[in-house]
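A single protein chain has been omitted from the complex, and every remaining protein chain is retained in its original position.
Order of writing sets the chain letters: A, B and C. Residues in each chain are counted from 1.
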């Protein structure tokens, strides 16, 4: 394992400290317990948005703290959901009195820790709603599993719900639009290589030189199928097939196409995937109205990518286009 | 070699095609010969900025085409400078009559191809000035070499010269500020792993599990020294030492600190490097006024980073802060 | 045998748990790497190391206070799925024993049952779902049987630990229906559930801490 780190035990704290220094114009870092808020939090009268989860997915979530997106983010240890003692003060810091929406990726750990934190924050007088993100179509038979994982769709939920909060929607409305995004987005990922969790020191799984994992999550978990290496167009087809089967869009539907890198894949390759994905969606009669391509929710240095397709309605498009000013996503200001 | 590609021969064309589709609001792609311009080029009355070089450094250069930065970019084959037959039409497309500045990284291939193109563009009536970027302090004894390489400082030259062109500076003034940035920036890089050029199919060099290369360029070239692995703070010290020795800033100087990822290193690690770099610069009495952290000039999927320090003056800071709206760098609009 | 377990035992148990988790940190990471995300050993070790630090600072007054100290520390230090689950287990156990100074076999069984029920309440897992419940439920059943046949608390704990160890082993051939391993479907077969293993380790540490007393 070779990493630009000092000590596996201090990776998250040092990294978030550096992040806070580099983006002092956007954010404030509370070191103990560790959470990140907008520089001026809470925003008077606005519903607060808080997300969090294991670290190792940067820029998610702290990179999305700022105008038009999150009010606070709670980074856990690498791939380990944060604990209520950090989520609670982050929730309180994000609350201006209008209540707080927790955006939670559907993993047992995240769900349980945010659930506990929400209960305790409610006890302290904060109204909390939870939007559970579960967009990963790699998880089949979700009746017999912990349910679909929350993956790249989370970024879209945070952006669109964030814009709704910014324009002044109330607590239930912000949660409702967050849920609507989640209901209309599907994602699927592929890994060409595993990643190495700092404290583990060895890769999360082994892939032969001619194998890839289809249906991986964002934690270096093994995927559902291991198949021989294919070319980019073939892999893109494999990722889009279950997405479209599950989303079942109608011809003429407008969509947002999000090609996300897992951290170790060059941008140039993401655009090769994007190129074919657009062609497949257009061949299916869809209109690719908006796009996002880049490393937005990663799994450390894993090589691979995910594709997400979000069925847009006019309100979602308007909220997507609304100004956003965070360290990792910025336009309109 | 595992990559999300279809064919080593079509990597650049397909990737730039996808890029053009994803950023159709910003850019226009000319497929043959391959170059990228702003969607509406040239900009009336404005000095044009053109850069280019081998591909594999994405988002450089095409990711920086847009308001406040480049007017056109010319992507060559992977790690191979583009040819005059592409540079010439890109130069002409960027020219509104006010002339064009070529921003060229100091590599024999880039210099020779841009030189030829500039000559031929001049013959077609375009006034061309060239800003040669050579910020890499890893190259010692530049009298006995092809001279210092142009590396991450290029991004800063493109941003600041781009803002000068946007505010209406004339040809010589834009070239002058570009040169001023180059004279005040120094960079140095480290590789934890090599990268694999698609057509080569094997890594550009071999590093043992406990070795790193100090003083690498951005083409997977071996560096100047190979040393045993060190922790992030130690590596940061090693990169900053020759930068500060060469830049020789005075206490109280204001600087921009740029920590750049080589493509395969997670953002979290870049912030760990940034954290210590700030501390070192502050200990040297410098004021870190502006920062940039991320993958802006890469070497395919190489794991590693570079640090650049730019000594700022008020004009440079103002031009740095000026609005920019490109696929890879955006603020203020 | 009328022997009971006191606060010293509870503290010994927590310290012994910290030691055995530290020893098995890498093994638990490896188990989790195979069918999860490779952090279970790290998470548990972080939590129990924090418990040791807490215990150096404050002396719990009763076994129940020791359990609650553990609960709060695990809840705030472990994270992931295991943090809230073990936190709830210790919290419910603490509530079950109240402020009793000493625990007899019946109280011990009540504590173990409450702990298990707490995990089920939070995680909704059943036996056979390939989770820590596959260790806890047999452990609770064995403890209840031992107590019913008049065994002392040390023997009750020993019975629970043995049943938990067998329960952990029983997860090998299973497909998981809860937690991260559930995403793997048949690919989880042949791997032991890390949380079931850590549960068995904790119960065995409790039994051994009781033996010393006996």
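In this section, contacts are C-beta pairs under 8 Å (C-beta built on N, C-alpha and C of every residue); 3 or more make two chains touch, one makes a residue touch a chain.
Quick caveat: nothing in here was measured; it's all calculated off a predicted structure.
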{"item": "Displayed chains contacted by the hidden chain, counting the whole assembly", "value": "B"}
{"item": "Residue among B:1, B:171, B:200 or B:229 touching the omitted chain", "value": "B:200"}
{"item": "Contact residue for the chain not shown (choose from B:139, B:157 or B:188)", "value": "B:139"}
{"item": "Residue touching the undisplayed chain, where the options are B:26, B:149, B:276 or B:330", "value": "B:149"}
{"item": "Missing-partner contacts on subunit B, residue numbers", "value": "33, 54, 76-85, 107-109, 112-113, 115-116, 138-141, 144-146, 149, 197, 199-200, 202, 204-205, 217, 219-222, 224"}
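To be clear about the criterion, only the chains that are shown with their structure count from here on.
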{"item": "Whole-Å gap between the CA centroids of subunit B and subunit C", "value": "55"}
{"item": "Averaged-CA centre spacing for the pair subunit C and subunit A, given as whole angstrom", "value": "33"}
{"item": "Centre distance in Å when subunit A and subunit B are each reduced to the mean of their C-alpha atoms", "value": "29"}
{"item": "Multi-chain contact residues (two or more partners), subunit A", "value": "none"}
{"item": "Multi-partner residues of subunit C (each touching 2 or more other chains)", "value": "none"}
